Every structure is written in C-alpha cells, then in structure tokens.
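What you see is the complex with one protein chain gone and the rest in place.
Up next is chain A:
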Amino acid sequence: MNTKQTLVVIGNGMVGQHFLTKLVETAAKDQFHIVTFCEEPRAAYDRVHLSEYFTGKTAEDLSLVSPGFFAEHGIEIHLGDRAASIDRQQKRVTSANGVVIAYDKLVLATGSYPFVPPVPGHDRAQCLVYRTIEDLEAIKAAAEKSKIGTVVGGGLLGLEAAKALTDLGLETHVVEFAPRLMAVQLDDGGGAMLRQKIQALGVKVHLNKNTSLIDDGEQCLHKMNFADGEVLETDLILFSAGIRPRDDIARACGLEVGPRGGIVIDNQCKTSDPDIYAIGECALWNGQIFGLVAPGYTMARTAAADLAGAEAGFTGADMSTKLKLMGVDVASIGDAHARTQGALVYTYQNGSSEIYKRLVVSQDKKQLLGAVLVGEASGYSTLLQYCLNGIELPENPDSLILPQRHDESVGLGPDALPASAQICSCHDVSKGQVCGAIEAGCTTMGQLKAETKAATGCGGCAALLKSVLDCELIKQGVEVSTDICEHFPHTRQDLYNLIMVEQIKTFDELLDKHGRGLGCEVCKQAVGSILASYWNDYILEKPHIGLQDTNDTYLANMQKDGTYSVVPRVTGGEITPDGLIALGQVAKKYGLYTKITGGQRVDLFGARVEQLPLIWQELIAAGFESGHAYGKSLRTVKSCVGSTWCRFGVDDSVGLAIELENRYKGLRAPHKIKFAVSGCTRECAEAQGKDIGVIATENGWNLYVCGNGGMKPRHADLFATNLDKETLVKYIDRVLIFYVRTAARLQRTSVWMENMEGGLDYLKAVILEDRLGLAEELEQQMQHVIATYQCEWKTTLQDAQKLKRFRHFVNSDQADDNVVFVEERGQVRPANAEERRHFKLIEEAA
C-alpha cells in the first residue's frame, strides 16, 4: 500500500533541478513520490555558462544532473514533455503528451522566455533567441551561412550572446535601446568604459537604437531599420532584450499573477494556492522578478525546506553580480545608481588602463551602498562583504578603489567578517559554515569545496574562501607542513630556488647545505628531477644515479613481475611502415608482448634488464630514440591526421605535433606532461584533456593549458587564441618552465592550476603580459634544455660502465628464475602466482 503523497515539479531547469537536489536531502524525500516534467529533450544544464558550448563544452559537460540521480532517488522524469495544464479542483497536471498526474503538492519552476520585441520582421529566418542548447544549435547552423551577426539587447545576456557570435567567427554588432550597455547594473561612466573595451575587441556597439522594421538586406540577409533613420545590414539576428516569466500555465488555472507577469509568491514561495509553489524566474516576489540564478536557488531551498516542514523564508536577494564579458571584468553591487537618499559617490577612472570604479556610500560615509567596477574587479569580494554585512567603511572610502602604489593592502581581512557573512552566494555558504568545516578537519581548498560546496558554483568566491581557510588555519595554530619530507625543511619550490640561486649541481651538495640525514626516495626523486630540469645533465651520471627511481635507472618501465616495458618515441604518432616492421621484428625476436598506447605509440612488454641494451641497440639502428615513457617528463604529443589528409582539417596538426614533441622531448618536470594537437575544432586528438592542447582555427592556433584525463579529469583552460606558431611556441616555453619551477612534487599541471592563487588570470598575467618580468628568463631556460637534449639510450649504449648495471646478478649471468611467462591471445603475459608454483613443481620434478 502506497501512502506516499505525490509531488509534481513542472520544469527541470537550473532552479527546478536545484529544488530536487535540495528536497532529496531532507526527510520530505520519503514522504513524496516525485514526478517532474521537462519540456526540453535533456535534463537540467548550466545556462549561466551556455556560451562555453561554442568553445568546446558539450551538452554533457554543461549538465547539472549527476549520472543516475533520478533513478537513485526514484524521481519520475518526463523528458521532452511539457506540462500543458493544471486542474486545481481535481489537483491534476496534464502534459502535452497526454500524461495525467494527480498531485498533492505542486512546484512551478517554469522559468522565463526571451522577450522578442514585436518589430515587424522579427519572425524572419535567422532571427533567433539565446536560451537553450537547441537555440545554440540553431545559432551555430545559421552562423555557418553568415558573415555578420547582430545582438538586439546590450544587457548582461546580450553581451554573453555577442561573445558567442564572436566565438563563431562573425563580425558582431550589439544594438541597444538604452543610452548605455548593461543599463540595469552600470552607471553612465561604467557603461561607457565597458563599451570602449568591447569595441576594442572588435564588437560594434550601437546605442539609443530603436528597431522599427526588419526587411530584406542588399549585401546581407536582413536590413534592420532604426527609428532614427539609420540602417544596419546583418545575416543573423539574436534577440536578447530581456526575459519574461513563463506564467501562462499559472494564469490558465487562475493563480494570481502580477500586472506585468510573474506568479505571485509569498515568503515561503507559495502561490495564491497553498498547495502550489513557484520558484525561479517565473515567480514574482514583492513585485520583483529575479533574473539571476542565485536568488532562484534560494527560492528552491526555501520551497524544499517548507515542504519538509522546516522553517525557511525568501526575503529578497542581493542582485550584485560579477562576471567576465569577453575577457572584460565587470561587477555591480547594490545601489549602483546611487538612488538612495543622500548617497555620495566616489569615482576612479583610468583612461590608459581602461579601468572604471565607482563607490556609492551613505551620507555619513560609514556604509557602502553600491559599487560599479569595470576593467578590474579584484576588489569585488571585499566590497560586497562591506555592503552585505554593513561593515563600517575606512576613514577614506576612496582608498578602496584607488590603485595601490605600494604593498599596502586595504582588503578586508576575513577576520573582519561576521560568522553570518555569506561567502558563497550560489550555494549559500556562510563564513560560519566554512569555519565549522575547517574545525572539523578540512585543511585544503579541495576538501573545503567537497565538504561545503562553496566555490563550486560560479567559482567567484574562491579567492575569498582561500583567505578564510588560511586565516582560520593560522588562528588554530595549525602549522600546515609543506616540507617535502623529513630531510629538508623546504617545499619543492624552495629547493628549486636554492638550486637555482646557489647553482647547486648535486644532491649531496644540497643535502650538506640545506638538509639532514641521508635523504629518502621522496626528496631524492624530487631533487633528481629538479637537477635534471635545471641543468639537464645525463641522469645516470654517478652523482645522480641514486636519485633515480627504477624506471629512470633502467630507462624503461617496471611491470608487476619485475620485467620492463620499452616505448620508443613515435613523434606525433606518425610512423613509417619500415618503423612498424622494425618494432615488430624486435618484439618478435625478444618475445615481447605488444600493445598500442593511448599516446599513439607502441609499448613492448616483458623485457628483462639484461635484454634492454640489446633491444635498444636494434631500435636505435632502426632510427628510434628513447620515448621517455619512464620519466616524469614530456611523454607524447598526440595528433589527429590534420589538413594533410582530412577533409575537415584546417591546419597541419601532425606537422606541428612532431615539431612540438621534438622541441620538448627530454624535458624533466614535476610530473609527466602530455600534449595533443587537433587540426580543427572537431578535436579528434582530445587536446582539451591534455596538459598542453593546441587546436587549429581559421586564424591560427588556440592554446589550452592544464587539462587532464586520468583519475580526475579536467578540461583544459583556453589560454590564448589565434596564435601564429612562433607566439604559440613562446607561450608554451614559458608555461612549461613556470610549471617546472613552481609546481609541487608530483603535481600535474591540472592540480597546479587548481591550487594556483589567482588561477588562470594570474597565469595569463605571468605568461602573456609578463607581470613578473620573467618571460625572457623562462624562454632562455627552455632554450638550454632544448640545446642539451640527448637520447638517454644512445648515451647509455656508448658507456660500458653504465651497461654493467643491465644484468640481473652482479656476479652471475643467470636470469631471474621468478620471471615466468604464459601465453594468452597469441602473446606472452606474466604467469600468476598459481601458474608459477605449477612451473616450479615441474622444474623440480625434472
């Protein structure tokens, strides 16, 4: 007998999904059978980062639903089926497909739709809107037939849409009715600065424009006619002139709606029918529609809590916002327009660096009421905290926006924040909750994010979260040891600097000067790697030999039975038939198991130490060289076949991959480094999952950095676009050496980036703008590594002393009798323990 009540949720957008995830965390989960209707063909995805769909993210990447979520919680989801009507008397919802569900409680999360001004011609072909993934697909298809694209609307969403058009390679125009961009959030000065910066990026901005008619163009598909008599020709029009709440279903069943739309709700998010809630952009609270995701999430939490019988209330939301529009930082806080009685305004404008800042403070200069930041928004978190928590301003409030000449810091220390201060607005995490998690044992950003979810939404609060973490740890007296091991009271980065500054050439010298004891496998390998990165000496020189792990010592990869695998370099994955034959012959001769690797080369398994020099003699004679598969160093540069053969190829990815692999081969680093080069945006080489990824565009190469596959996949960050080869190589040189210098021990580039203070922006500043003045030095260091490259196997084969190590016994030519192979699928494999015992018995019997 089913005693559960039925809860129907109409709409599975960001807010609808957030509601579901919050509800299933409460006890109400067991009280309700949950049914949700989703009109789109896919469940909830991240509309905030929609434009990333054009820079490589897929619909799956944008999904907000963890795999198996609906099944796990027994939620019945009707995908691609729109809820069409509500019968409040019978308490039934009927869908467009004719599904009828009786409800006990109903939640409306129908969201909003893009407002399209009723201009004659607005419904012509290639006149589109920007809201769903289907919209994006239509835009992409239309863009392929277009040269010029125009966005109607210069608000936050309109500028996002404009970015999408530029990403698609269109000449982009923005047409705005108001006299400035982002009219809601910015004042005239901020709007003007934003316009200047966006125009410098090639987007043409037309203000004070009222479109009166769209008809046939002469050069383009459309001609837009404006009320002032001017015209603009364009192939594609995107309407982004604001949103309207989707309240039709509520209207039709007689729920109270606002005079200009929106389903009226109270503080518990209940509509005029106490069994029906409305949340998100369809809801009207206190005469206000909230078109941002954070207030929608707050409503979702409120409704979920109310259904679970907990006390909760929605009492409005802060509409402050910070975002990056086409690379331009823009932020708006509170009363940006100084509408408060008696408000005073401070502005700072720097024409040469294109920065505009404005503070709105109370008459007594004690409270911050609002702010506008354009071009530089690093102070956003601090200002927001002043504003939201009513923290008293410093004596000269303008010090908060004036540039800092020295090292003086006017940032608001985390100590100044009350426990109730909201750190993460996306997930509503307070400073008190963060401190609680730290007290409970979180000591890293990763742990803190996993525990509290803070900084996992838009990520805007990451820097603030980090400063709270650091501050709390220091207060607790927790000394977080960053020493590499018990033998050196230093981090890997410290050791790197000591070696560089004091020009130290051996581990012994470093240990004598800065360490204690004998060392261990941790510090020895780290120092071995640093010495190899910096001096690039042959790693098997006597002073370095004890610093190498077995793989580096034998220049091969140890497998589970103590034999090794051999991986010759196959640059860019390009190999001749003769090369393949030579590999096959060697494998056959030495009885090796062969497997194609993920990095487009061939791995030969089952070589005994004494066989390694013999194998390499033959490989080198056939033209191969060491592939460094054994080292923490550059591994492979994977490539697709590129424009040479591929119908869709835009540039020669194989050629570039070979060039890059030859340039960086042998570079020792804190961990292995993988590259890939794709010849077009289809991305067959999967470059965005690599430490360094390069993708060909019509106008050059796009560079991606710090991606990873493996245990914790990370999409690489787009670092620079449309580069010529020379610039591309220069940037890669710098990034790699900066990584080598500053990463922790065994830290891949992805984790290095995650932990870097200032993140991607900081790395860009260092590499692209040379903020540290290091660029030339970094390039020179790379030049040294390239100039001193040697094939370690070639060097080893020429040295009889070194070859002495390649035998199992120092006093016998016998082989290790514990290595036993059996056959499987036509090749050898190591015998398992059972099989080995069996062989031993046979041997002993004989």
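Please note the rule applied: a residue touches a chain if its C-beta (ideal position, glycine included) is under 8 Å from a C-beta of that chain, and two chains touch if they have at least 3 such contacts; residues count from 1.
The working rule: contacts and distances are computed from a predicted model.
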Field: Complex member absent from the view - protein name from UniProt, among "Nitrite reductase small subunit NirD", "CbtB domain-containing protein", "THIF-type NAD/FAD binding fold domain-containing protein" or "Oxidoreductase"
entry: "Nitrite reductase small subunit NirD"
Residue in contact with the excluded chain [from A:270, A:805 or A:829]: A:805
Message: Tell me which of A:525, A:747 or A:781 is the one touching the absent chain.
response: A:525
Statement: Touch assignment to the omitted chain, from A:217, A:546 or A:759, lands on A:546
Query: Of the residues A:432, A:562, A:579 or A:709, which one touches the chain left out of the display?
result: A:562
Message: Tell me which stretches of chain A touch the chain missing from the display.
response: 486-487, 517-521, 523-525, 542, 545-550, 553-554, 558, 560-562, 804-805, 808-812, 814, 816, 818-819, 833
